[in-house]
Each structure stands twice: as structure tokens, then as C-alpha cells.
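First up is the structure itself, then whatever we jot down about it.
A protein chain is absent from this complex, but the other protein chains hold their places.
A, B and C label the chains in the order they appear, each numbered from 1.
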Amino acid sequence: MSERIKKVLSFLRKNPSFTIGLIIILITLFIAIFADSIVPFDPAASSPKDRLAPPFWSSGAKPGHILGTDYIGRDLVSRVFMGIRTSVFISFLSVGTAIIIGMTVGLISGLSHPGPIDSILMRITDIQMGFPFIVLAIIILTLVEPTVTSCIVVLSLASWPAYARVLRSNVMLEKEMDYIAAAKAMGASSTRIAIKYLGRNFLPSILPVMPMDIAGAIITESLLSFMSIGIQPPNISLGNIMADGRNYISTSWWITAIPGVVVMIIVLALNLMGDTLQKYFDPKLNK
Amino acid sequence: MLATITRRILQGLIVIIGITVITFVMLRLIPSDPSRTMAPNATEEQLMQLKEQMGIGDPIPTQFVKYVKNLMRGYMGYSYFQKADVSTVIAKALPMSSILLLFAIIIAVVFGLLLGITAAINSNTWIDRLISGFSVLFQSMPNYWVGIILIQIISVQLKLLPSTGYKGIRYSILPSIVLALPMTAVLIRNIRASMMDSINQNFVKAAKARGIPSWSSLIKYSFRNSLIPMLTLFGTQLGVLLGNCVVVEYVFGYPGIGMQILNAIVRRDYYLVQGLVALLSSFFIIVNMAIDIGYIYLDPRIRKAQGGL
Amino acid sequence: MSVPILEVKDLKKHYPIRRGLFNKQVATKYVVDGISFKIENGQTVALVGESGCGKSVLLRTIIGLEDPTEGYIYFKGQRYDQMKKNDVKEMRRKIQLIFQDSLSSLHPRFTIKMSMEEPLILYGMKDAKKRDEIIVNTLNQVGLDPEFRFRYPEQLSGGQRQRVIIARALVERPELILADEPISALDVSLQAQVLNFLMDLKEKYSLSMLFVAHDLAVVRQIADHIMIMYAGKILESAPSIEIYNNAKHPYTKVLLESAPSITKGIRDEGFNLNLKIGDTPDPASPPPGCLFNTRCILADEKCMTVIPEPVEISPNHFACCHKI
Partner (left out) sequence: MKQNADVKKQQTVQPDVLLEVKDLKTYFYMPSGAVVKAVDGVNFTVKKGSVLGIIGESGSGKSVTSRSIMRIVDEPGKIVGGEINFKNRNLLKLSEKEMSRIRGSQISLIFQDPTTSFNPYMTIGEQLIEAYLVHKKASKEEIKQRCIEVLKMVGISNHEEIMKKYPCEFSAGFRQRIFIAMSMIFKPDLLIADEPTTSLGITIQAEIIEALIDVKKEAGNSVIIITHDFGVVSQFSDDIFVMYAGRCVESSPKKKLLLYPRHPYTVGLIRSVPLLEARKTKRLKSIKGFPPDMVNLPKGCAFSPRCEFVQPKCLEEQPMLREIEEGRMVACHYPLMDYRTSDDTTLE
């Protein structure tokens, strides 16, 4: 095992951008998991007297409220932490569902490539990609109660076609390789080939796409709640914090700015990780 | 070769029809009833009469058949809340959105190419790291948040550009910049990657070995070779752009197609939503179809494989 | 005369070329066009042909990866398509296929042990310890350190991977090995190593082998019988000594003449190729008459129209040419 750890450490040392991204993501995960226990104030408790307090670095800051308070005096730090929890929770789950749907569609259509099943599945993927996502999201979220689960379903609808396409092309490519022919010649059944042989190559083809996808999901989730069609209060999302702060923007700009910066940092970290993974797994580059 | 083109067109049509049918059915499944929102305090049988008039009383399949018949005659249905034909509503909103999209595409393609190629030419220098750094940064910024911040800084405090509504070209500058930002970032990084990749192609090395000075062989040879990956990327990014267009119009209160769609869905204005969705999705699919067909003329190898040479 | 271990009778494999909107078939690719031969027990038959002559497709059809369009394959006298299910399974154990490119015939994410264990598991050996034992001593036999079995293919060199593939083929005690250019991807010094090693195994386990190559010199040491393949057909087939000393078909002579060799280098002889500049025919539109007429300088009117019948020159030495 130590040999593998050494390998990982050397990888981290050689790719500083990946490491920075990883650290930020680990902090985010920590906040997301322990949000309710590390929150300084009760995110829903309003105290009108501390209303619209600026963050600690400017005058008139209320003690304890490091990043200030919103228009009914709720502490911003605690609301942002809870917002991170929702965003992380929703984006990871939605990308997870997207991978599962994408994998099944990609595998089936890749294996049955020249056949009709493949073209039907591909047309379905095209339809999904052709649909302007925001419109689809709004229609569905008005069709069904905008709960956390419905958000996850909507977000996974946005990203499964990308996975289906990536996996389909990998499966089509790999199907022609000699080691698959050798397995067939040995009498391996097609299910065994699909699961044991093709299955092992899914991770390296998904891993480079995942970070970018989670980043996309976080942006879209906060967007939906910003347009008040996604997560509804009392659930807290970075999007609806920003939406609340919007009409006080000229006086207390930080209510909108800070959640945006938080989303940006998380997404930036994910993009950095994604870039490095793409270079690492791209066969052409490290031949 | 003709066969490949026709097959690709057929595929495109199937997808457009698919989207229209799905929107048609999904809209009708939305629980609340548009006639109630039209006339909130009408009695029951007044509502029935209104429904009949709006043509949403009978079962979904018959509505769909009627809709298709109208479509054949070029009539896209009536928008109840705008009190106008769907086509007129679209005709009013389309020019504004197209200006926004056109500006955004021009900005994204120009800066994408410019910065992408410069980053590729002097790769692994500080210029490259600067450009790549900024492009990752822009790509990570949520565009609606950038919109609000720019409105606050540029139009409210510095009063340089108007921020809401539309009373002239100046109104679409800020929204198109915000719309162009993420796409520019993606174009920069991908153009840089495909240029770097095509520089290592064998035929570019062979050109250099024939004495062609490196900068000219780089641009002339590599560019043509990275044209196809760029077009594919543009095709997929177009879908993202259309989606962001709706968002930017919401943030800026910009009266284009996006704004219309948002209000139409909330108000259950069936035929308007139907028309707008068909417009957006067919635009995206037709552009992608044109790009796929374009490959045949761009790359002689594909043309030969299709038996066209 | 014992029953030949493998017999192929008039085997054809054609691929349809589809064009047009509904993929109508507009032409056919005659990749393998009527090939018959026998392999006796313990005999090594070499199949020599340039790239694109259809030799790999022939091999894949014999092993059952592709179904023949026409013709039959007999394994130990039993027709392949008339075999019952477990006979086919039994046959699969007895015939093993070795590919040319060692990197693409081992799953990149399987360790060597997992790759070698596959045939054992598929043929029902449940006991893991016994499987490991077989793998260890097979690796020893091929001169590789058994520790290698925990490594991944890319951690081995070309020569080592080639030995692993051969070891995987031996794990099941096969009787017939189909080798598709097993040494062409290797460096010269390794080619000799693997060739010698194959010859030792042939004697030790009295294996019969179908050895596919593109170079007549390579098969000189190992082949008992040689067949020359060109554009889907066998142009000449003879015991190996006959091919080198008494080749009759113009294409075989060209192959012998065009193989660059040290002997000619010493005598400062160039290539005296009597070949018209041209390419191997496109299998989708083979030329009428003899397939080689597009490049053969002896080709006359008859060669352009009449397909030459095999002419017997000496016991089981045939050549298809009008000019013999």
C-alpha cells in the first residue's frame, strides 16, 4: 500500500494546482458535513437590531457576525455554511445519478453500436441536449414541488448526456481491441465481457469529466434557487441568499457578493482539479 | 455523401419533433389550470367556456393534432396573456435576443481565438499562464452573479451603461458581455489545447523539416487542422449559451425571448411556451446539423470515406 | 493417415459495403475468397502475405470470432458448426490465439495474473490456489520471474509481454496455436529469442501451429509448410524447402526477391524486382482473371481474363498461375 501512497504524494507534489483545488474541496466537504454543529448562530434566528451589519473589516460590524447579517439580522456565516451543505449535497447526488443514467445508456448503445437500439438512445440523448436546460428545469420545477429531490432529478437531467456520449465512444473503441477478441475466443460470455472487461475502464473515462460537471451542477443549483424556482425557504441555498440580498445591493452589497465568491472558489477548485485529471488521463498527452 | 447529409437532416428533424411533443405533453401535465389564472374569480361553467375558447378542454392527443394542423398552415397558436398571436410575440422579442446572442458570439469567438492562439504560440510562458489563469477564473464565475455585480458597479455607481430594459443598442452591451464571459473562457482553453495538439502533428513537423519557418507553418497548418474540433465545441457551447441567454435576460430584465419564456411558463401560456421552445431548440439543432455536414467539406478524408471525392 | 487437427474447406468471408440512405448493399469486399488447407498433427503451417491480404480475418474466422460466409472448418474431423455446445467449449481449450501487438492483447487494467487466470476460470477451474500454481510454473517455463504476475502490462517491456501472451496460450495445454504475426512488433534481437522459444514449445508439447507472417525469412526456421496469400486467395502452397528453392508463382519470387537480405548486401546485388508499379488490388473490386495481374510483368491477355486453376508441381506443391 505504501507504494501507492508514495505515488499519490508525488502526483500531488508535481501538480500544485490540483493540490490547491483538493484542499479547498476538502474544506468545503468538511463544512458541508459538520455545517449544523460548527455554525456560530442559528441560521434562521433573526435579530432585527443587528440588521444589515457589515462584515468585520468595515466599521459598524456587529461582534460575532464575522461576515455581517442580512435584512432581518440572520448571521451570514451560518447561512453560507448551510448553503454550502445544500449545494454540495445536491450537486454530488445529481452528478452521481447522471453518471448512473449516462453509464447505462452509454454502455447499452456502445455495445449495440451498429444496431437500431444505439440510434434510438442517441436520438434521446440528442433531444436531452437540444432542450434549453433552464426552460426544462423551470417546466419540471413548476410541474412538481421544487423540493431537494426534484432539484437533484432536474440537475442530473442536465449532465447525463455528456457521460452517455463519453462512455459510448469508449465502449465502441474498446470493443474492437484484441483483448476483447481474445476473451471471446476463450468463450467469455458477453455479460462477463461487459462487466469485467469494459467495466474496469469506466473510472478513467469518467474521472476527468466529473469535477467540471459537479462545478456546473453547483452553479446551476444556485442559479435555480436565485431565480426562486429551485430550493425554497426554509431550506437555505447560496442562490436564495443572493436573491434576498439583491434589493439591498446598493447599501449592503456583501450579502450578495459573499455567497457568489464562495460559489466561485468552490467551482474554481473543481475546475483546477478537472484540468489536471484531464491531462493525466489523456492518452495522447502522456504517450 | 448525399445519403450522409440526408440521414443527418432526418436525425435533426426527429429530435426537433421529439422536443415539440415532449414540451406539448409536459405543459399539459402541469397541475394548475391556465384558465383559472386568466380569470381568477370566474364561475365554474364560465371557466369551462373559457377553456373551450382557449382550446385546452379536449384530451391532449386531439389538442396536439389540431396544433400540428395549425402549424402546417404556419399558425403557431394564440398567446392569451399577450393577447396576440405567438408569431407576433416572437417577432417582437426575437430581434432583441438575436442582438444579444450575436454580440456575445462575436465577443466569445474573437477573444477566444485571439487569446487561445497567443496562449498556444508561447505555451508554458507567463503569457500562457496568465491567459489560462484568467480563463479558468472567468469559467468559474456564476454568470448571474457577475451580472448583478456589474450592474451595481458599472451602471449604478459609475453610470456608464444602462442596466435594465431595452431602449437602444447601448442596453445590450453589458448583458452580452456577461453572456459572452463563460463561453469565451471555454473557447480560449479549448482552442489553445487543440492548437497545441495540432502543433505536434506529424505533418506540421514535416513542414518545419522542409524549411517552412515555424511561426507561419504553425498558424497556417495548425489552424486549419484545429478548425473541426473548434466547430464541434462551438456547436455544443451554443446550447449552453442559449440557456445562459434566458438567465441573463432575467437578471437584466432584458425583454428578449428568455424573458418571454420565463413569464409564459409561470403563466402557463401553452402555445407561447411551445413556440419559444421550438424556436430555441430548432436553432440549436440546425446549427449543429450544419456543423456536422460542414465537416464533409472541411476534411477531404471524411469526404473520401463518404465516397464523395 | 491420422485425421488432420485442422482442415479448412473453401472458406469464404465477404463483407457487404453499404452506401445510400438505407444502407443498401452496393458492393462486397471479398476479404477471404475460397481458401482450403490442412494442418496435420505436430505440423507448423506458415501463412505469408503482405498487410491487407486478409490473413488476420482468416484467423479470426477459424477461431470462431467471425462466421464464415461459405465453406467449413473441421477440428479433428468434426465440423465446427455441427459441434455440440460442450464440444465447442472443449475445442476452445485446445485452440489458442496469439496476437501481434502485445500491448493491445492484454487488458491494461488487469494484472498479468488476472489475464492468465481468465482461461482457467472460463474452463471451470474453481480452486484459486491451483490456478496460481499453474500460472507460476507456466511463467517459469516462459523464462519470466513469477513475481511479474502482480504487475500491469505497461510495466513490462515488449518482449516480456509477448512471452506472457504465449504463456497465457499454454496455460490450457492447447494442441493448436494460431499465431498472428507474433514477433513482427518486436526488435530484431527479441524476435530471435521468441522464435526459438516457440520452436522449443512446439517440440516439448508436440503443438501444431498456424504461423502468420509477412516475411518469408522469418518463417524459414519454424515452418514445415508455407502458403503464400494475396488479396484473399492462396497463390502458392508448398513444403518450406520447395518454396525457397523451387518457387514457381511470380508473386512468391517477388516476395523472395524483395526481402532485403544481408547475403545480397555482401554481394552488392540490388533488388531486381520485376514488378509493375501499382498497389495490391482493392478487395472491393478485385481485377478479373488472376489477382496478381495488375503488378505481374508476365501478365498477358489470358491472365487478365481467366482465373488460373491450381497446378500441381510436386507432391502437395500447388501454384495458381498460367505461366508455370
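As a working rule, a residue touches a chain if its C-beta (ideal position, glycine included) is under 8 Å from a C-beta of that chain, and two chains touch if they have at least 3 such contacts.
For clarity, every value in this text was computed on a predicted model and none was experimentally measured.
Interface note: of C:Q160, C:S208, C:S237 or C:N293, the residue touching the hidden chain in the full complex is C:Q160. Considering the full assembly, B:A207 is the residue among B:A119, B:M141 or B:A207 that touches the omitted chain.
Of the candidate positions C:V32, C:L195 or C:M209, contact with the unshown chain belongs to C:L195. Contact between chain C and the unshown chain involves residues 50-52, 157, 159-160, 187-193, 195-196, 199, 214-218, 220-221, 244, 254-266, 269-271, 273, 275, 277, 279-280, 295.
Within chain B, the residues in touch with the undisplayed chain are 200-203, 205-214, 221, 224-225, 298-301, 304, 309.
We take it that only the chains that are shown with their structure count from here on.
Contacts between chains leave no pair untouched here, as each chain touches all the others. Chain centres here are means of the Cα atoms, and by that rule the chain farthest away from chain C is B. By count of C-beta pairs in contact, A-B exceeds the other of the chain pairs A-B and A-C. Averaging C-alpha coordinates per chain places the centre of chain B 54 Å away from that of chain C. Annotation: 22 Å between the Cα-based centres of chain A and chain B. Within the complex, the chain A residues that touch chain C are 177-179, 181-188, 197, 200-201. Of all residues in chain C, those touching chain B in their complex are 19-21.
Residue ranges on chain B touching chain A, taken from their complex, read 11, 14-16, 18-19, 22-23, 26-27, 29-31, 136-137, 139-142, 144-145, 148-149, 152, 156, 197, 236, 239, 242-243, 246-247, 250, 261-262, 265-266, 273, 276-277, 280-281, 284-285.
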